[in-house]
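Accompanying notes for the structure given below.
One protein chain is absent from this view; the other protein chains keep their places.
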Amino acid sequence: MPTVDRRSFLAASAALGGLAISGLDVGAQTAPRRGGTLRVSVDQAVSKLNPLLTRVNPEYLVAELLYSGLTRLALDMSAEPDLAESWTNSADLLEWTFNLRKGVTFHDGSPCTAADVVASFEAILDAKTASPARQNVGPIAKIAAKDDSTVVFTLSAPFADLPVTLAYTNAKIVPAAVLKSGLEKLDREAVGTGPFKLVSFEPERQIVVTRNDAYYDKARPYLDRVVVVVYPDSTAEGSALIAGDTDLISTVPPTEFARISKASGVKGLRVASGQFCNVNFGCDQKPFNDVRVRQALALTVDRNAMVDFVTEGLGTVGNDVPLNSAYRFFADLPRKAPDLAKAKKLLADAGYPNGLEVTLIASDRPPLRTQLAVALREMAKPAGFTINVQTMPHATYLDQVWKKGSFYVGFYNMQPTADAIFALLYTSNAAWNETRWNNAGFDKLVNEARATVDEARRRDLYAQAQKLMHEEVPSIIPAFFDLLAAQRDWVEGYKLHPRGAVFRLDYVSLGAGAPKRG
Amino acid sequence: MSPAYVLKRIALICYTLFVVSLIVFAITQILPADAAVMLLGENATQEALAAVRERLGLDAPLWQQYLHWLGGVVQGDFGTSMRTGQPVGPALFEALGRSLLLALFSILLMLALALPLGIVAAIRRGRIADLVVGVISYIGVSLPEFVTATLLVLVLADWLQWLPATGYVPLTENFGRGLLHLVLPVLTVSLILIAHVSRMVRSELVDVLHTDYIRAARLKGLSNRTVLFKHGLRNALLPTITIVALDIGYLLGGVIVVEEIFALPGIGRQLIVAIQSRDLPSVQAGALIMATTYAIANFLADIAYAWLDRRIQYD
Partner (left out) sequence: MTETFRRMLRSPQGALGLLIVGLILLVVILGPALAPYNPDTMAPLQRYKPPSAQFWLGTDQYGRDILSRLLNGARATVVLALIATGLGTLAGAMIGTVSAYLGGRADEAIMRTIDAVMSIPSLLMALLIVNLLGKSSLNAVLAIAIAFTPGMARVTRSVALAVRKQDYVNAAIARGESAGFIVWREMLPNVVAPIIVEMTIRVAFAVMLFATLSFLGLGAQPPASEWGLMVAEARRFMHLSPWMILWPSLAVALVAIGFNLLGDGLRDVLNPRT
């Protein structure tokens, strides 16, 4: 095969845009090189090893190396087979049957069967486990093993997205025997079916994994070893990549992106995503139970400036709807622009002709919550809003403000589907009903859409739901973040996933020029 | 330095540690956020919270929790981290090792620089050298660690690109690189020490050089050098030792900030992380270990003082 210079090829394909990349890449790919150690850096400690309890992206990264789910999330947010080889559903979308891969074993050598899948999901759905997956895997009423390699999910409501939601970051399969003996064991050991096996685990420093030779896919993973290094300081993290100490940074903050991408031998990675920072209104409490107050504040926001302030220009404008063009069912509604006169009038109509004083709470993690709050404070000032920004430790925030407060800043990863983000945050029965908007019309649209298979009909329903949010503003969503990462040129096959919590490092290999590491 | 004195000092250390353990336990127990909420975060349901509280023994009366904790500590068991589920002790002691390495290098650099600077300033009192040393030590004493560190990073790492800005590489992994990463933290920590100690050496030496005892030695016709090194310096060093011992408490506090800035995974950084995430067992153990380190350092300084003092008297 004629050799194409890899770098110019990548540059060319990147220029062709997202769709073209996946099409062209397959043709150009020579077989990935086997072997080598990849050093990937993360920006937070990997505190939780237990895959059912992981909560932050670095933990998801490690869990994904060690464990498998039934399905996994492809780059286009569709479900692809993982432990489940294939699946079928009943016409009413209430019963789903998953056929498992045969001959899969856990790292300790024991076979992974339907019983393990059933036990894992029962643990996830048990409130005592406190797994984040519980509210996110879909309306599962019952799960049963039909035989050793067939699992049947019975749902409490028709749901078209189940294969996608089953790929949730926490929905990993662990041995039934371990679950029986107590979950604590998984805090220190990893017994999964993932592409890698755990070698060592130091939460604050580094996690080492080695190739699982018994992985169900004979070709993958290509790497012999992955070392996950924790760099709580982004400057240090960037310098390590530039110096060649690490090969890949999983998340680069917007403020460091330009510096790191400019370095020689380094390539910045960027993908549009639905990750956003928002300002939540408690729609059940004064003053924000009045839709005019919410609309007034939304009209003060200069969204272009906000993209600059919170993403350094590496993001997209938000329209108070949690979807953007990175989502399949995004509806492009009229862009909101600041209109201070109208904002003042709405505020006066709502009974605050002399302005309104409110306290906006921002947790200190990540710091851009405060960044957003301070910017909003200034933008809203001319319209008569006096916003006092109050920051607090994340723990206190979760305890005292989150889901209860009347005015606070939220921060979310992109979800795989429109339904997932709506059901997570905005429906009346949302897992995290932050705004208590509780709009029956919205609920109805979302419920109908999740039971609809017809694409056009579904698109229409979701468009109506978005229009409703656009008008009623349960939360202000001023900006979406592009996801940013960086890698050395010698890293091959790494694709930045817009979900933010998915990494697929089993597809990565080290090309020519990579340093030899023991 | 009688055995009785040493015993009394050891008894005092025990009392100190007891008081510290009480304070630390009291402060951490009334932290505002519920530890169970912290542990479960976004996914805390009431059932899950109750289960965790029971598992952690958060339901027991405070004094029982204290005794339980203290009993564990005495046996070397510092409990289990709420954040990671790992035992607290080993991680903290490993971190303490890295901090002590930082402290050791800083003290060595301080000794290498502070003594000569102080001596030069004392001998050349009122002249340019004295002034320069004085200005340096003023700046050193007055800059908070985070300012020193910031300025050093700006100049040496960002503009000149001589040194890595932040981060930590274990010496066992790559000795050369590990040392390079230690340069800026060591400079930051030692600047304040150097400033402090060189001032102290200078002023003590100036005092000593004016005593009758030294004048007499000079009159006897001893050379300046002999007077300075045999008589002056030794007497001036005594109070300096006390200062260095006191500085160790300061050093430990400074280490917290320096480790945070340079992302050096020592005990100070562990403590900050533990405090921010409400990881009570780690906070308690970390604070206790720090206080113990300080108490022991003080104890050693006192012993050294007593020992040197006696030698001087017998001279």
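For the reader, a short list of remarks on this structure follows.
We call the chains A and B, going by the order they appear; numbering starts again at 1 in every chain.
Everything that follows uses one rule, which is that a residue touches a chain if its C-beta (ideal position, glycine included) is under 8 Å from a C-beta of that chain, and two chains touch if they have at least 3 such contacts.
Keep in mind that what you see is a predicted model, and the values were worked out from it rather than measured.
Every shown chain touched by the omitted chain in the complete complex is listed here: A, B. Set against the missing chain, the residues B:Val141, B:Leu156 or B:Leu171 yield one that touches it, B:Val141. Of the listed residues B:Leu252, B:Ala285 or B:Ala301, the one in contact with the hidden chain in the full complex is B:Leu252. In the complete assembly, the contact with the undisplayed chain comes from A:Met392, out of A:Leu314, A:Met392, A:Ala420 or A:Leu483.
Touching residues on chain B toward the chain that is not drawn are 12, 15-20, 23-24, 27-28, 30-32, 138-139, 141-147, 150-151, 153-154, 158, 203, 207, 249-250, 252-254, 256-257, 260, 271-272, 275, 283, 287, 290-291, 294-295, 298.
Residues 234-235, 253, 255-256, 258-259, 302, 304-305, 308-309, 312, 364, 367, 370-371, 373-375, 377-379, 389-393, 396 are the ones on chain A that touch the missing chain.
The rule is short, and it goes like this: only the chains that are shown with their structure count from here on.
In the complex of the two chains, the chain B residues touching chain A come out as 32-34, 37-38, 40-45, 47-48, 51-52, 83-86, 91, 164-169, 262-263, 265, 270, 273, 276-278.
Of all residues in chain A, those touching chain B in their complex are 45, 47-50, 55, 127-132, 134-135, 184, 187-188, 202-205, 231-233, 235-237, 239-240, 243, 245, 393-396, 398-399, 402, 432.
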